[in-house]
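A single protein chain has been omitted from the complex, and every remaining protein chain is retained in its original position.
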Amino acid sequence: MSLLALLSDYTLQNVAIGAALLGLVSGVLGSFAVLRKQSLLGDTLSHAALPGVCLGFIVGGGRHMGSILAGALITGALAALVMLLLTRMSRLKTDAALGISLSVFFAVGVVLLTYLQGGNNASQGGLDAFLFGQAAATLRSDLWIMGGISVFALALVAALWKEFKLVSFDTQFAATLGLPVAWLEALMTVMIALAVVVGLQMVGVVLMAAMIIAPAVAARQWAHRLESMVLLAAVFGIIGGVSGAMISALARGLATGPLIILSLSSVVIVSLMFAPGRGFVWEILKLKRDRRQLRYQQVLTTLYRLASHHSDPGYRLDQGMVDAYHRTNTKRALDRLMRRGLVTLTTPPSHEPGQRKQWVLTAEGYREAERILDSLGQEASA
Amino acid sequence: MSDTLHEPNLALHVEDLTVSYHGKPVLWDIDFDVPPGVMAAIVGPNGAGKSTLIKSVLGLVPSVAGHVTLFGRPYRGARRRVGYVPQRSSVDWDFPTTALDVVTMGLYGRLGWLRRPGKRERAEAMAALVMVGMEAFAGRQISQLSGGQQQRVFLARALVQKADVYFLDEPMAGVDATTERAIVDILRRLRDQGKTVIVVHHDLQTVRSYFDWMLILNVRVIAQGPVNDVYTADNLRRAYGGQIALLDDVTAPHPESPAAATSEDKSVGKSADDARNPPADSALGNIARETP
Partner (left out) sequence: MVYRRSVFAAALLGASTAVLAASESEPEPLDTVVTVGMLADVVETVGGDCVAVTTMMGPGVDPHLYQASARDVHDLDAAELILYSGYSLEGQLGKVFERFSRIKPAQAVAEAGMDDAQLIRTQDAYGVDPHLWMDAGLWAQTVPIVADTLSAQRPSCRDAMHANAEAYALELEALDAWIEASIASIPEDQRILVTAHDAFGYFGRAYAIEVTGIQGLSTATETGVADIRRMADVVVARGVPAMFVESTINPRTVQAVIAAAEEQGLTISIGGQLYSDAMGDAGTASGTYIGMLYANTTHIVKALGGQPAPLPPALGDWARRWGIASDGAGLSHASEEHAGDDQVRDEQASAEDTSS
């Protein structure tokens, strides 16, 4: 299947555009949720969308998409507000409040769903496609709705950028500036419901949580400022979405929604491992580098100390002796020091036994050792 | 002994303030006045309500009773004249932003909705960073700053608001000695410019050397007024309960106390006994001096 043929395929275009829009919105809105420590908000709101989907079906009659999505938005927003009220008015922390809101709304949703399925209505088939999504069946009409919601969400974030930023960082200070903090917090929480509505048909209720969290978490590893984090999250979201769509087009029986999530997850894993300054691999490399650095310094200062002990700056040492002092093989360290011009190998004078070359400090090495000991606050003897 | 100053002449006037949390009183019937142009400390044992007092003045915490005015006006009307430095721990410092960015946030109130901070705002923020000695760290991520540096960034953020009264919540907790000195210097400069500085302070040892006005608080007001009048063993004992053993050391007058300075005496109700030189004897000497 040539790449060009793939890219120009109508179905894939629809799915990829839809996935890209979803990734974009999830990345941008999810950044705020993650920074405000409400990562599982996406999970709660998407599960809470289920009763809304069922109610929208009951009200709109049949599979009228508009009323179903409106229902999802309404119950999602309600669940968010319930969560906020629980945290403000009781001693519950955010995680417990999210859990309660999620369970209650989802339970209501399942009851409604089974009631609808048990009822004698021959057109309710396939409502449970909302549980896991049916990304491959994205239609052009869906794209218009998704696009509209995405534009609205992005405009909202752009207009209230500095307010969102400050409230996410320091709610108390924001309040003293006169910002309506409670309203802004509610808005930031509820707008996640917009992302959920966009993603409902593509990845479904269960996987939406990952869409909200993954791009933001990945972006956080690389970004130093909120502006770049949100932008990067959007980019990651888009890349994950489009990759998932394209991979699922390669063979039959590959579900698109989960593949989008898997693509995003691999971006997250790579970011967690390799991001400079924060990545896991980075930390390990840094640790190793620091240890090596310390080893070089140790070896150099040992040579220095022995030299000063014998009052002979040109004091020579066998490889074996250096090893013995450090109780480990120091050849590599010594080679490295030699490359930096701090020690050198010389042949022993003819009157001494043994043919092997010996290590000796250079003048620069001598100074460097003094400098190290000085900076450590230890005495460098003259 | 003291003149009753009119409210507009007071930087802060708190009357009958009562705040409760889950039914238990945190602040009870607080009457507290701060004249303009002083550096005031709020001290008290843990749980005394010191942070709550500031937060309730600023409207961050609801009160059960009482009213508060700043320069004679309610807080909402006086917002522009107030600068706030919250506790460092109230914020997650792992947020992706730079020192300059945080200071710029202090200007958001002035910008209003929809306007973005531009060159002018950034220049002002930079100037504030210079004032606290952090200009070299302007582009540094705040997660990479030390405690003292973070505190200074917070202070710069308040400075940029160009307020008339500043509230600081434990600004010197957990900072190194150099930073503490630097902060005190900045606050003193503010006071010398005529600003009012009100600080929740955690360290009894340094109150007298840093501040010229003080409130001792333990749910209720224990005592308030010029530092040398208020800082007595008796008051401290009433506030802190059984920690008397420390008091003898603590109440010995500190050579750097403002009372020893010859600059204008800003304390309310000064008595004729101006020429108070710190006595060389112990705390008991202070008590003997407390005359109605």
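Chains here go by letter, A and B, matching the order in which they are written, and residues are numbered from 1 within each.
In the analysis below, a residue touches a chain if its C-beta (ideal position, glycine included) is under 8 Å from a C-beta of that chain, and two chains touch if they have at least 3 such contacts.
The model shown is predicted, which means the values in this text are computed figures rather than measured ones.
Every shown chain that the unseen chain touches in the whole complex is listed here: A.
Per the touch definition above, the residue from A:S101, A:T138 or A:S168 contacting the chain not shown is A:T138.
Of the listed residues A:L7, A:A158 or A:L250, the one in contact with the hidden chain in the full complex is A:L250.
From the options A:S90, A:S103 or A:Q117, the residue with contact to the unseen chain in the full assembly is A:Q117.
Residues of chain A in touch with the missing chain: 9-12, 14-15, 62-63, 114, 117-129, 132-141, 144, 201, 245, 248-258.
Simple rule for what comes next: only the chains that are shown with their structure count from here on.
Distance between chain centres (mean CA atoms), chain A to chain B: 40 Å.
Interface residues of chain A, counted against chain B in their complex, comprise 35, 37, 159-163, 165-166, 168-170, 172-179, 220, 223-226, 228-229.
Looking at the complex, you find that chain B touches chain A at residues 55, 58-60, 76, 79, 82, 84, 86, 90-92, 95-98, 101-102, 105-106, 108-109, 111, 113-114, 116-117, 141, 157.
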